[in-house]
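Contents: one structure, followed by commentary.
In this view, the complex is presented without one of its protein chains, the others remaining in place.
Right after this comes chain A.
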Amino acid sequence: MYVMHNSEYPLSCFALFENGPCLIADTNFDVLMVKLKGFFQSAKASKIETRGTRYQYCDFLVKVGTVTMGPSARGISVEVEYGPCVVASDCWSLLLEFLQSFLGSHTPGPPTVFGNRHDAVYGPADTMIQYMELFNKIRKQQQVPVAGIR
């Protein structure tokens, strides 16, 4: 189980399982996990975070950050969010065009969260799932820093 925080939602805490449910909770959830320390072990004590600047261009929100694990930097993350649309399948093409304008050949394919349910409403949990997948990917790659783009 992964516990994640996002500065975009400052008062929330996300708890994720891979391919499983995602819980959105209050920040007291961390305190709760500390209290439950006796019942499970925190794996590896490796904390990944991405930290950077947030740019707002009309309806687009672009966040570029450096992914660090401990003291070492592992990669760069770019997040693009299109504010007005909540249905994923409607705006994927627009997002793709926007990404192509500055990423060129590095533009990724459609994210897997879109895959199964095209017309479902997108929520913050989906963002966290994408981050989780990205971090796992980066964790698996050892020393060589690779730009992981979402």
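The criterion applied here is as follows: a contact is a pair of C-beta atoms (placed from the backbone, for glycine too) under 8 Å apart; a residue touches a chain by one contact, two chains touch by 3 or more; residues count from 1.
Quick note on the criterion: contacts and distances are computed from a predicted model.
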item: Chain left out of the displayed complex - its UniProt protein name, from "Mediator of RNA polymerase II transcription subunit 17", "Proteasome endopeptidase complex", "Trafficking protein particle complex subunit 2-like protein" or "glycerophosphodiester phosphodiesterase"; value: "Mediator of RNA polymerase II transcription subunit 17"
item: Residue among A:V3, A:I24, A:V64 or A:A120 that touches the chain left out of view; value: A:I24
item: Absent-chain interface as seen on chain A, which is shown; value: 8-14, 24-29, 123-125
